[in-house]
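Have a look at the structure that comes next, please.
A single protein chain has been omitted; all remaining protein chains appear in their positions.
By letter and in written order, the chains are A and B; residue numbering begins at 1 in each of them.
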Amino acid sequence: MSMDQVAGFLVGLFAIASCLGAVMVVLTQNVVRMAFWLIVSLGSVSGLYFSLHADFVAASQLLIYVGGTVVVLIFGVMLTASGPYQQIRSSPGETVVAGGIAVLFLALLASTVLSVDWNGGEVPALAEGYNPPEQGNTLRPIGLALLGARPDKDLGAPAEESLSTGYLLPFEIVSVHLLVVLIGASYLARAKKRSEEDPDS
Amino acid sequence: MPVALAQTSIRSAVEQFGPGWEVVAFVVAIGVHAALVMALFGLAPFFFIWAERKVAGRIQDRLGPTRVGGAFGWLQSLADGVKLIQKEDLVPKDADATLYKMAPYLTCIASLGAFIVLPFHDGWAAVVADVGLFLLFAILSLEVLGIVLAGYSSGSKWSLFGGIREAAQMVSYEIPLAITGLIPVVAVGSLNLSEIGRVQSGGIQNWLMFNDPFTFTAFFVYFVVATAGCKRAPFDLAEAESELVGGFHTEYSGMRWSFFFLAEYASMFLVSMVAAILFLGGWHSGLPFVFENGLNEKVVGLFGNASVMGLAIGPYVGKLFGLKVLILKASALVFVQIWVRWTLPRLRIDQVMTTCLKYLIPISCFLFLGAVAWPLILFTATGGPDGGQTRWGRPIGEKIAPADADEPSKPAGGRTDDEVAALDEEAAP
Partner (left out) sequence: MTPAPITLYLLVGAVLFVCGIACMATKRNGIGVLMGVELVLNGANVNFVVFSRYTELGLDGQITSLFVIVLAAAEAAVALAIALNFYNNHLTIDVDRGDELQG
């Protein structure tokens, strides 16, 4: 047993947990249980990101997806439930057809993935950074890239090449987009008069 | 995957046994870290629950616990724990049993998980992560999920109210928590908690709290928001017993109930540790006679380079002192939280939301902008690079830049930093 095997074991664990969570999201009918399985799945995906040395993405996944989006979803479940543990079941026929098509689609994707020779399974070395790779060295390059500079590409590149462009414009667009979404969502969800046939519940 | 740090020292200890032992070192290091973090996670609530009862007693002119374990009743938490273990583990008829049983564990795991990136001294962390503070807030934010699930799955309207209140409160208070947490990060230029602690070595004036007026104010805002984030009084609307019976934990009994409290006290300790590291100098005592590594050197001088199984003693004693300083600072902050709880009346839920959305978020945004602009203000006020060389005017990022900064090696013929800068200037219109 070696260190790689320990790491490989963890990767396998996270992979199984994320797949299991995703499958359970589909199979469960209760919305809050679906949300719980979604937490399992998304949290394990964040573990996979850590194993890929993408620590900033992994932390964002935890903070925004698991801590933010899922909480908002559960909040939505509570605000829209007309009774306790309400379930809206889909008809069995639809489920069987959808399941069959999903399995076929998965088989297609899996065969595609398996038929490609991924560079012989060779893993490129991690880039040199401010920190050792185990402590994560993606934070500063990502920050600089969002500010429009790409030292991870430009330093050491042949001098005649032009400078790489960063992600300043997309970053600005996304931030404005978030503001618009914030205003729009609060406008859409503002308290309104219920429709006439509102029961007293 | 970030690897456990003690592995290096433990590996050096077991290397003498021969090759093939690095996996043993790895496993042992993981075990040691897990045991230490678990011990802290368990012992901190153990102590603070006793402290809470004692402080509450004194504030209300009572004695508090006096019997269990001697004069001060310091084993009261153990007695509580034994009592709670013996209690029946009830699941209400209307509850969603699986989620109901799962929710306390989820809360506990989130609170425990956040401890893994917390440094107890420079480099003494289970995981030294570049994204440390971000990751810590991310894991801590998962705590709300367990509470919301507990409130929902109990099948009781009181629990549901508590859960919804908690969701609304936590989601709102996370924003100023993150912003005020970022203010010292802006001053240091790193999210790595070890680095943030390292910057504040030396006297008390180097503590980030005294870096500029904005960080000074940010500390108090952070503390208020963190108190609310742990759903402590006066913000404990999720469990307001005067309105909601017990809030989200109305239906819980026995150990599952106590897991929520384990998580709550551990979170209090955690946010206080973070406050101590971010604002109050971390593991540096700030006292003139134990400046920098002075104490460390004295200890090294005392023990020489003595070592046990390849582990040098000297630095460890100095670090233990730093650990003690850090825990003392955090405990003092927890004491303030307890003090506030037994002094101030509880707010109403609309007041809690108003405090956050109308006051704390704008204040923290203003402080953040101010902290970002502060170096620029100083630079302008002191008159440029020559006049700007005072301690205040120096960009604080320089403080952590090591004297012999190892630049990333560049292949021969490659473009250097200066060339890139020149190209940047050309590209600018």
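Remarks
The rule is short, and it goes like this: a contact is a pair of C-beta atoms (placed from the backbone, for glycine too) under 8 Å apart; a residue touches a chain by one contact, two chains touch by 3 or more.
Because the structure is predicted, anything quoted here is derived from the model rather than measured.
Within the whole complex, touches from the chain that is not shown fall on A. In the full complex, chain A makes contact with the omitted chain through residues 8, 11-12, 15, 18-19, 22-23, 25-26, 31, 34-35, 38, 41-42, 45, 48-49, 52-54, 56-57, 60-61, 64-65, 68-69, 72-73, 75-77, 79-80, 82, 88-90, 94-95, 98-99, 101-102, 105-106, 109-110, 113-114, 118-121, 123-124, 127, 138, 141-142, 145-146, 150, 152-153, 167, 170, 174, 177-178, 181-182, 184-189, 192, 194-195, 197-199.
What we mean here is this: only the chains that are shown with their structure count from here on.
Listing the residues of chain B that touch chain A in their complex gives 1-3, 22-23, 26-27, 94, 96, 98-99, 102, 106, 128-131, 134-135, 137-139, 141-142, 144-145, 148-149, 152-153, 155, 160, 163-164, 167-168, 170-171, 174, 191-192, 408-411, 413-417, 419-420, 423-424, 427. Contacts from chain A toward chain B in the complex involve residues 1-3, 6-7, 10, 30, 32-33, 36, 39, 43, 50-51, 53, 55-56, 58-60, 62-63, 66-68, 70-72, 74-75, 77-78, 84-85, 128-131, 134-140, 149, 151, 154-159, 163.
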